[in-house]
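Every protein chain except one is present and positioned as in the full complex.
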Amino acid sequence: MFEARMVRGFIIKRILEAIKDLVSEASWDCSTSGMSLQAMDTSHVSLVSVSLKADGFDKYRCDRNLTLGMNLASLAQIVKAAGNDDVITIKAPDDADKITLIFEPKSETETWEYEIKLMNLDSEYLGIPETDYSVKINLPSHKFQRICRDLSQIGDSVTISAAKDGVRFSTTGDLGSGNVKLNQTASADKPDEAVTIKIEEPIILSFALKYLNHFARATALSPQVSLSLSKDVPLVVEYVIHDDDDDEIGYIRYYLAPKIEEGEE
Amino acid sequence: MFEARMVRGFIIKRILEAIKDLVSEASWDCSTSGMSLQAMDTSHVSLVSVSLKADGFDKYRCDRNLTLGMNLASLAQIVKAAGNDDVITIKAPDDADKITLIFEPKSETETWEYEIKLMNLDSEYLGIPETDYSVKINLPSHKFQRICRDLSQIGDSVTISAAKDGVRFSTTGDLGSGNVKLNQTASADKPDEAVTIKIEEPIILSFALKYLNHFARATALSPQVSLSLSKDVPLVVEYVIHDDDDDEIGYIRYYLAPKIEEGEE
Partner (left out) sequence: MFEARMVRGFIIKRILEAIKDLVSEASWDCSTSGMSLQAMDTSHVSLVSVSLKADGFDKYRCDRNLTLGMNLASLAQIVKAAGNDDVITIKAPDDADKITLIFEPKSETETWEYEIKLMNLDSEYLGIPETDYSVKINLPSHKFQRICRDLSQIGDSVTISAAKDGVRFSTTGDLGSGNVKLNQTASADKPDEAVTIKIEEPIILSFALKYLNHFARATALSPQVSLSLSKDVPLVVEYVIHDDDDDEIGYIRYYLAPKIEEGEE
């Protein structure tokens, strides 16, 4: 028996919104420690990894490890229908060929229940080595979203150059060029709006904006996003998910290899 | 001479919004008792019936019975342009080949006037027999709208099963199944949000969601909708229209026959 209940059901809605256009089918791995998912995007360029800790749920029970293969687009379509205040519960028997999703609107005498068929998916778990990154940038996630969106008006790829005092995002296209400079912010009175840069050695790396724009759909999950960069290693774009007490309950991480030509500039 | 003036002109806007996609052309029958319209939808599956009492208008004069045939989509397009606070007046001479629509924005020294050509439409008035229904369900109209919309994500038809304590809407599709259970609400402190079920004998009947979704466009006309069901008889979906004093001034009713196969489950 598997059962996971999330009072703040909108977190599940937002996770699905953040991955559904990137990954069409994937398996959730459920164990006593929580639920996780790892999948390449449909064009096999980027990788997405989601983790939700058992602690992050309001009720969590997993008697036996389970792999729940699903069409994420369909799942997202159904879960999108849940109200933002709905409590969402996911249930599955041990020999599941379907899961049950239950939406409970607050203070309502009504229940929404969906049964969704599971799929057998070939899945290959990619070990992602722990890396010491040359640069780690934390910035407001809405700012990262705007930068990716606006620079896409000009060019197809963005070059990120980080130094001690600031980070620059730049692009070039037929029309001209665009670049955004963010300075490290001084104090920490508004941590959500802070820009912080930890740097071992400066880097200049380029990435396809198309994928970064996909990643930025996770913006609603966290006020801050972190970018971890090293030469010849995929960029990690991470959104840490917090509960009401600001404890970490999970994350969504996207991995994208640098563009080779421009990374060598 | 025919003249009907509605200070709360948005009611006329909403009625047209609620029927324009279902019925392309129809005739309004005007008499001393009020205006009414009855028409099959363009695919001849469902029937819509609208009635507005003479009392419900702020001024109403009808010297002679009139039949005003119109393209409802065009009429809706024009009336949509009226402001939500506009007073709307409909005028026609006795031998009308066109009607005049007047919109008067409140506290404005301006007048909008449209003349719309009338059409000669063959119309056949269908007598709808009064029926004692096995089940009558009253529920918040926004809830009915959400149920129809969300279950459409899963399947094409909905099965409604009603028993004393509650009503269940369920559907099945390639993806899985979905069902919503509404319990009868206890007290009546929030009548708009109440769910009440009057039952002679339990029923299980299925209907095409496509049409129910069309009917749900009348949601803005009334906080509550009623569903009247009996075996082998069309479902009636009714939105009663009230004035500011909460008096009934009319209704919009939709009729839809049950699906035969699933009704026999």
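Each chain gets a letter, A and B, in the order it is written, and its residues are counted from 1.
Please note the rule applied: contacts are C-beta pairs under 8 Å (C-beta built on N, C-alpha and C of every residue); 3 or more make two chains touch, one makes a residue touch a chain.
Note that this is a predicted model, so its numbers are computed, not measured.
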Handout entry: Which residue of B:T32, B:N65, B:T111 or B:T131 touches the chain not shown here
Key = B:T111
Problem - Full-complex contact with the absent chain, from A:V195, A:A208, A:V233 or A:A257 - result: A:V195
Fill in the blank from the handout: Cross-chain touch to the chain not pictured, restricted to B:M40, B:A54 or B:I78, is B:I78
Exercise for the section: Please give every residue of subunit A in contact with the chain that is not shown. Expected result: 143, 146, 149-150, 153-154, 175-185, 195
Exercise for the section: Over the whole complex, note the residues of subunit B touching the chain we left out. Expected result: 71, 74, 77-78, 81, 98, 109-117
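As a convention for this text, only the chains that are shown with their structure count from here on.
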Fill in the blank from the handout: Cα centre of subunit A to Cα centre of subunit B, whole Å, reads 44
